[in-house]
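Structure incoming, see below.
Omission of a single protein chain aside, the complex is shown with its protein chains in their original locations.
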Amino acid sequence: MKQRKLKKLASIFLASSVLVGALAGCGTSTSGGNSVSDDSDTIKIGANLELSGNVASYGSSIGDGATLAVEEINAKGGINGKKIELIKVDNKSENSEATSAAIRLAEKEKVVAMIGPATSGNTVATVSIAEKYKVPVVTASGTAPNVTENKDGKINDYAFRTCFIDPFQGTVAANFATGELGAKNVAIYADNASDYAKGLAASFKETILANGGKVVAEEAYVAKDVDFKATLTKIKSANPDFVFIPGYYEEVGLIVKQARELGITVPLMGADGWDSPTLVDLAGGDALNNTYITNHYSSEDPDATIQEFVKAFKAKYNEAPNAFHALGYDTVYFLKDAIERSGDTITSVGIKNALAETKDLSLITGTFTVDKKHNPVKSATVLEFKNGSQVFNSKVNP
Amino acid sequence: MEWIQQLVNGISLGSIYALIALGYTMVYGIIKLINFAHGDVFMLGAFIGFYAIVRWDMHFILALLLAMVLCAVIGVIIERVAYKRLRNATRIAALITAIGVSLLIEYTVIFFRVRGASPEAYPEVLKNKTIDILGVQISTQSIFILTVSIVLMVLLQFIVHQTKIGKAMRAVSHDADAARLMGINVDNTISATFAIGSALAGAAGVIFGIYYTRIDPLMGILPGLKAFVAAVLGGIGIIPGAMVGGLVLGVVETVVSALGYSLWRDAAAFVILIFILILRPAGIFGKNTREKV
Partner (left out) sequence: MKKSKVFWGYAVIALVLYVVVQVLISTGALNLYYQNMLITMCINIMLAVSLHIVIGITGQFSIGHAGFLAVGAYISGIFTMNLGMPFPIAILAGSAVAMLAGLLVGIPTLRLKGDYLAIATLGFAEIIRIIFLNIDYVGGAAGMLVDYQTNWTYAFVGVAITILVISNFTNSRHGRACISIREDEIAADSMGINTTYYKVVAFAIGSFFAGLAGAIYAHNFYFIQPTTFGFLKSFDILIIVVLGGLGSLSGSVIAAIFLTIVSTYLQGFPETRMIIYSLVLILVMLYRPTGLMGTKEMTDLFKFSKKGVTKA
């Protein structure tokens, strides 16, 4: 008797759960975006950063730059009288955590904008969340095109970036190599773990071939590695007269040093990932002679606004700011400009619209306008290393 | 020409693995524990050396000795606090604790450093001259590393085979209970083993910093694992084996890169490991022990 009763109970539950399951399919939660109420005096901006894990140094640098900017803005009275509250969440350099962090920021903290992860890969993971919650995400350093434009050509409405994209830098470098330096046979040694480096290498190669040059060696290295001599020996034996090394300073510093030790004396070139005082510490000023980079900015640029930023940064953090610090700083000001233009009531949707309309905004890393693909159109600078310092070589406009 | 250069590259890399492997092999030989924290002691040695050279203007040899001494102390502390209690627990508990200690050291260093996880660069303390022999570039630093590694290995062999404490170490690794019955203080012997092993790791850390310049808090994980592979390759518990294993691993990795498969380099260590464990688990110098029922 008991068994029959139990079975009856079970079947009722089964039926009701099927019903509920069917209903579940109908319910989707749509959010209209977050907003700042008029009587609130804080604007919450989220920062979804790699504060631990593989690329913790990039995430922390962006975080530090952003914090400085927020402090500056708040000291001057904030935006429309409201102070900015920067809420940092660690995504452990993992895309699953980046997604969770984005959800947390949008859902729980109800931020009106998010400063995105440092790497393109992690940013891509948060774009769908941004769309779902209608909160814009701005990555300071995610340079891969697929952050703002997916493979079908559709633009991700809520994704933005402060940096230029890979294809531009690669082309600039290639033209410099064949034009200025007259190189004919080039070698490419790229970081295989980053879309950034791969994108740069691809656009560099394309332009070199279009300019009539030859790629005599194409190698890849693994991030976090310290010994590159085996591959460098291989590159040397291919006899290039120019080597393009797109990647980040942590490895590049060692690559340049070891390349010189092995007797590779030809010009070496890279992109903004080289920019850091640590690069000079790792490679040594001598090894860096006869190397070039394309960059957003240089901490040695005598421009008054830049030097003011450098001074403020040094005062707070006791070190000279690198490109990631500058980009983090600029991202906050990029958002500030958009928030100011977005209207009397600050909403995340309003900010998104204002970001897309940004025009001729003057920041540390250059003056820019946001194009239709949500990418900033800004100029790049080519710099040469002389005795460990970056010396201005030329400016290239898009 | 290129191949000789690659061989030189491989031996330099292998010497560093050998130094770390020596510590691994000693600890495993005596308490059968894979000390995951060993790679992090290596990292601590590198940082101690860095601060000694940069903040206190120490000569690098002194910094090396300081790092060795401090790492020996750290090794003993880790053993006493974390591993001693687990000597009779399941192996997996000891392994998990080792992992916990490893993570704790790494993230505590990141937490307390102003620069967090960012790397540091060793200043140039040993002028690196490149000697050109028949088109092959050998740097003086490579020669330095190889020399130091050999000196330390010889020293270690001397300690293990010619001193009383060495005899105690060999006895305890053979049969701890019997050793205790013979009046050997097993606890102190184990601590001494940890001390020596950690000192070697610390030395490896400073040398790594001088040679490869870049150090960061997470630098110990992969070299630690690879050094373990090297120790197994040479025969776990056998000191010359760790040396040979390290050199072989370094050369193999370099050859893999030279052939154009540099992205598979890290896999090379693990592939070697699996082959060795399946074909000859005792390693190059090991003896096959039969399991008695």
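Order as written gives the chain letters A and B; numbering starts at 1 within each chain.
Keep in mind that, in the parts below, a residue touches a chain if its C-beta (ideal position, glycine included) is under 8 Å from a C-beta of that chain, and two chains touch if they have at least 3 such contacts.
Everything numeric here is computed off the predicted structure, so don't read it as measured data.
S.K.: Who touches the missing chain here, B:I92, B:V114 or B:L181?
M.R.: Only one of B:I92, B:V114 or B:L181 touches the chain omitted from view, namely B:I92.
S.K.: Give the residue, chosen from A:I43, A:A69, A:V111 or A:A144, that touches the chain omitted from the document.
M.R.: Of the candidates A:I43, A:A69, A:V111 or A:A144, A:A144 is in touch with the missing chain.
S.K.: Which of these touches the unseen chain: B:V73, B:L155 or B:V271?
M.R.: Touching the chain that is not displayed is residue B:V271.
S.K.: Can you list, in ascending order, the subunit B residues touching the missing chain?
M.R.: 28, 32-34, 82, 85-86, 89-93, 95-97, 99-101, 103-104, 106-108, 110-111, 225, 228-229, 232, 263-264, 266-267, 269-271, 273-274, 277-278, 281, 291, 293
S.K.: Since one chain isn't shown, list which residues of subunit A touch it in the complete complex.
M.R.: Contact residues on subunit A toward the absent chain are 3, 6-7, 9-10, 13-14, 16-17, 20-21, 23-24, 26-27, 29, 51-52, 54, 88-90, 93-97, 99-101, 103-104, 107-108, 120-121, 124-125, 128-129, 132, 144, 150, 192-195, 198.
Note that in this section only the chains that are shown with their structure count from here on.
S.K.: Starting from the mean Cα coordinates of subunit A and subunit B, work out the distance between those two points in Å.
M.R.: The answer is 36 Å.
S.K.: Of all residues in subunit A, which touch subunit B in the complex?
M.R.: Going by the criterion above, the answer is residues 51-52, 56-57, 60-61, 192, 219-222, 224-227, 229-231, 233-234, 237, 250, 253-254, 257, 261-263, 278, 281-282, 284, 318-319.
S.K.: Inside the complex, what are the residues of subunit B that reach subunit A?
M.R.: 2, 5-6, 9-10, 12-13, 107, 110, 114-121, 123-124, 128, 130, 137, 139, 208, 212-214, 216, 218-219, 222, 253-258, 260, 262-263, 265-266
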